[in-house]
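Complex shown without one protein chain; remaining protein chains in place.
The first chain written gets the first letter, and so on, giving A, B, C and D; residue counts start at 1 in each chain.
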Amino acid sequence: MIFGSGVLRSMLITLKNFFTSYFKGPEEGGIFTVEYPETRLPEKERFRNFPFLVYDRNPENLRCVACDICAKECPPKCIYIVREFDKEGRPLKRPAVFDIDFTVCMNCGICEEACPFDAIYMDHEFEIAGPERQSRLLYHKDDLLKSNEYFHKIRPTDATAIDQQRREAEEKKKAAAEAAAKAKQPD
Amino acid sequence: MAFTENLSSVDGGLKSELGKKGIVVATLNELYNWGRRSSIWPMQFGLACCAIEMIATACARYDIARFGAELFRPSPRQSDLMIVAGTVTKKMAPQVVRLYNQMAEPKYVITMGACSIAGGPFIDGYNVLRGIDRYIPIDVHLPGCPPRPEALLYGLMELQRKIDGQTIEKTEWYQKGLKREYPVPECGPHGLIPKFNPEVWAPREVDHRKERYGEPVLIGKKDKAPNLDAPVAARPAATSASSASQPSAS
Amino acid sequence: MEKIFSARDPSALNTETLEINFGPQHPSTHGVFRMNIVCDGETVVSLKPVMGYLHRNHEQIAENMSYAASMPYTDRLDYFNSMSNNFGYSLAVEKLANIEVPERAQYIRVIMAELTRLVNHVSVIGFLLNDLGAFFTPVLYAFREREKILDIFEEVSGARMMCNYFRFGGVKYEIQPHILQRIKEIVKKFPKFLEEFEALLSKNEILCMRCQNVGVLPKELAVSASITGPMLRASGVDYDIRKVDKYSIYGRFKFRIPLGEKGDVYDRYYVRILEMHESLKILDQALKDIPATGELVSKKMAPFLKSPRNFKPPVGEAYGRVEAPKGELGFYVVSDGTPQPWRYHVRAPSFINLTILEDMCLGHKIADVIVILGSVDIVLGEVDH
Amino acid sequence: MDTRFPSEKAYPFDSESSVGMKTEKIFSMQTLDQIFIIAKKIILGVTGHFLPDWACLLTSILISISAIAVLGPFTMMYLTLLERKVIGRMQNRIGPNRVGKWGLLQPFADGIKMLTKEDIVPLEADKVIHFLAPLFIVMPALLVFAVIPFGRNMTAVDLNVGLLFFIAVSSTTTIAIFMASWSSRNKFSLLGGMRSAAQMISYEIPMVLSVVPVIMMAGSLSTNSIVEAQSRWHGLKWFVFTPWGFLGFIIFFLCAVAECNRSPFDLPEGESEIVAGFHTEYSGMKFALFYMAEFMNSFTLSGLAVTLFLGGWQGPFLPSWIWFFLKTYALIFVMIWFRGTLPRVRVDQLMGLAWKFLLPLTLANLLVTGFWYFTSRPVRIAGSMVLLALAFWILTKLNRDVVPEKRVYHFAE
Partner (left out) sequence: MTPEEIKNKIQTALPGTALKWVRDTLLIENPQDLPKVANFLKTSEEFRFDYLSSVTGADYLQYLEAVYHLYSMEKKTGPFVLRARVGRDQARIPSLVPLYRGAEYQEREAYDTYGIIFENHPDLRRIFMWEGFEGFPMRKDYVQEDSEILEASDIEWLEKHQVQVPEGMKKRAEELKKQGRRAVAERPGQPEPQ
């Protein structure tokens, strides 16, 4: 081997890449860049960034029942929930306050896993940035609420499966209630 | 490296002259902002996990070079943008502040990732600084753990938008008497001295997390140590395979 | 004249050593590592590593939360290889609570761990070349391949880097056939990339000049200093935990362990390249043998997916270790029967591999220090845990 | 035989007559070839009517100077863009493309930013020298433009010792770099400065010696005459096509890369080792000047390499200045290509390469050139090739420590 041939060989590789960048596709050694603001990578369905709360027809009808499980399971404890009370002081099955501190959240997805009511899911939205952190990055209930349709849009497979499950559970519940009612009637 | 002398490159006379000529200033402004926004050179400075995403942003898939921002300068003197990418620990914070002081005006800071914004998931650590904005002013906060490379590009564009909104006369670094050099904290016996710089940062008025769990979350605080000496039934001592009882669900 | 000539030897110039402080902010200390170097001209006389600039109290935090909640934190230990960190931690806890892992999950784990190894080794070589002074090109080629694998990770687990994919007794998500197909494609194309990468680097005279006979680590010192991973094997010690412990299902695969000759930087570089080839072999076999269906999490652990806080391993201790891309990653967990571990300790490979940094660097030039550090392959998240 | 003796003035036409020709054949090749000369002539002709002679002379000088003063920074600005684009392409990415069409305005944006950036002088620095260093580094870089023949008749000053002037002036860069490194009071800067002093002094020697064969064959130190000496075969009889010329060119080019501190010899500013080297403490416009000097140096040194070995502006069909710029940019492309591919060598290896390898090789090359001079065609080609190959082989054998070892790797099952 002549001294210097290794250098020449490695230079050929870069030259090859220089030329293929003009002619070939991203997989064959062409330009690999995705020009972000204009074109985007296809979103992966399971991609998780920050959590959001799902509501079913309107924002009043949110699935969250303020059970506080996600707040307890959250590893860095970034969720804060206060249950809503009605005028007589009885607890309602919905949160009055639901805050997620995005400056602490670590996008681990454990809240989504732990939620027994299919109420909290991980969003695909990542374009969050701002000059102010203490108010802007503390997301309140209203900022977090997103519709089930949106959930269907970003994660069709999961959303359909979950809807199916919920429907089944509801039917079961209904059937059980009917059965109970039936059982009651003869008495 | 010692503190540095700041020499402003535009003197007062020139500024007042510019003030008289509306159109000239307007175009000058545009030119000035255009120049700054399209040539943001970040500092080659990574702290933790987010630094890898920062490198990924500079790499082929995302290519921050398209915005003219790929010249990662190793020296703070030549860089415009400090991307605080990763957890700032109490041991590291003085260095980060010093680096900020060493940068030349105009300088910008992006805090990338939850850790550098507020301590993020490591907020309870005894050596973790809860946000670098306790000591230096931040231009763009970019949450995520870690933010995607696209998110960093978005943060960069957000910074560009911020630059577009500035005018040459009102930019902070040409104002008289404004100090953009912040005292470097020291390592004390229990943490940093001072805990924060009240000129830059003030505690949150209502901090739910603190109210509920206390300063650091220490839910694993226990009063009784496990007794490993106690013999375990039905368990041969020397083998590593354990036949422990079923984990119990409560 | 006294000043110019040394008092002891009048014929020799009176020289002073120069103290240089590398880092914590330095372009090529791989994060916030710091070295206090005393050098004579450009030759290193003494080198003291200073760490802790990224000491983010992983152990303290983990002792204050449930077992499963520590899983995402292990991602952030060695942030290149979240999957193998997950692997180590779940092995330790599975040992602690005596949990079986179903067949399909085992295969998925191995596939993910080996893909991680590819990601790590290819990027490490890229960074090593960066330290050698190449203007980012090898890193960019490496990251191009890394992106392709990260796409898989994202599709499987939902995150590019911080996968949080493993669960005690299995894995979190199903891996669909089309993803397996894509992994197969990557495995098929990877050797071609490696070939190109090697053509770019392996025979390059400048690289050889810079790497050969630099930072030699003798066999005996390597063993005594508890060096693990490719660094140990580059010194010629045959010790790979995948072979020794045969944890998970590594006993089923046929692969070889590449061993270096001299233990210098070049050997460490080349052993990594060879290891990637072996990883591809494992991936090939695993992708062929993976059962098409099967449960992902063992029955015993399935209820705890929904409520990790209720998982209470019996009182005891366990030490689980895996062959992470950087070396032996061990987790030492002591349980006191409550949902939070009593003691949680990480045996971080790159932290311990740094022990002999000074021994390797003495007598070399400053430029070599950077290269030797690059060849040790440290990640500060792990070093400082 | 022909090339031994530099032809005297071998211009195809007199510069005076070109003005006259303009009226007849406006778009002829010659006009295109001499377009800048003609422009200058027209300006001088216009001003000559109402200006005294001395003022005319002054204008003429001013025009040349301003042409260079514009060309220098302008080249530098676009070289930065070229480098970023080309390296981007080599790395499978696009490179700057958002600032103006294809990123063409990127250099201006950088310039505006640099101009308005704060200028920091460290408190401990030696302020005068710290201020002077960037000026001292740009001056020689601009001065050497004077002797580069950009095209036919397009040499600003046709010095009869042009080559000597070039080498002498460009070597003062070392002093400027050392000034910068010393005055900054930064250890990394100092290390960079020491490295650069050592490097530039050692590479000066093989560089000058590699030029000597050209001087021997051309018989002149004037850059113009050297170009003229390569004018045969329709301007394709370049020195690089001879064995000694080829080797001389390679050595000269390597030394040139080392002289302007570019990869793989960019030790003085090796960012992975010593942060930013000698300009660690410089910011704003002063840093821009260093940046500018680096690119202008790489341009002028490529230009000199073209002049000496690649026939300068000689070439068929195209106008002479286009030929010159084509060749120069090709060499600059190679420099960028080096940067995009190669890792950096170490200090001692760098020195070893200069003293133990390149220097003996240049000496052998000198010998071969003498052999070439005194023998006739069939013998001299074969003979000099054999001699050079022998020298190369012996030197690689003697420099065994840098030749890669063969490694064997074992596998454990």
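Everything that follows uses one rule, which is that a contact is a pair of C-beta atoms (placed from the backbone, for glycine too) under 8 Å apart; a residue touches a chain by one contact, two chains touch by 3 or more.
Treat the numbers as computed from the prediction; the structure is a model and nothing was measured.
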In the intact complex, which of the presented chains make contact with the chain not displayed? B, C
Touch with the missing chain holds, among B:R98, B:K162 or B:K222, for B:K222
Of C:V44, C:I352 or C:V371, the residue that touches the missing chain is C:I352
Going by the touch rule given at the top, which residues of chain B touch the chain that is not shown? 91, 126-127, 130, 183, 186-191, 193-199, 202-203, 207, 210, 213-226, 228-229, 232, 235, 237-240, 250
With the missing chain put back, which residues of chain C would touch it? List them for me. 51-52, 55, 57, 59-60, 64, 221, 223-227, 237, 239, 244, 309, 316-317, 319, 321, 328, 330, 332, 334, 338-339, 342-343, 345, 347, 351-352, 354-356, 384
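Everything below uses one rule, namely that only the chains that are shown with their structure count from here on.
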Just the number, please: Cα centre separation of chain A and chain C in whole Å. 30
Inter-centroid spacing, chain B versus chain A (mean Cα positions, whole Å): 25
Pull out every residue in chain D that's touching 2 or more other chains. 90-94, 271, 275, 340-342, 403-404
At least two other chains touched by the same residue of chain C: list those residues. 26-27, 65, 72-73, 136-137, 140-141, 144, 147, 162, 200, 203-208, 307
Interfacial residue positions of chain A with respect to chain D in the complex: 2-3, 6-7, 10-11, 13-15, 17-18, 21-22, 26, 29-33, 35
Residue numbers of chain C touching chain D in their complex, please. 18, 20, 26-28, 42, 129-137, 140-141, 144, 200, 203-210, 212-213, 236, 238, 240, 243, 256-262, 266-267, 270-271, 274, 365-368, 370
Of chain C, residues touching chain A in the complex: 65-66, 68-73, 137, 141, 144, 147, 151, 154-159, 162, 164, 172-173, 196, 199-208, 305-309
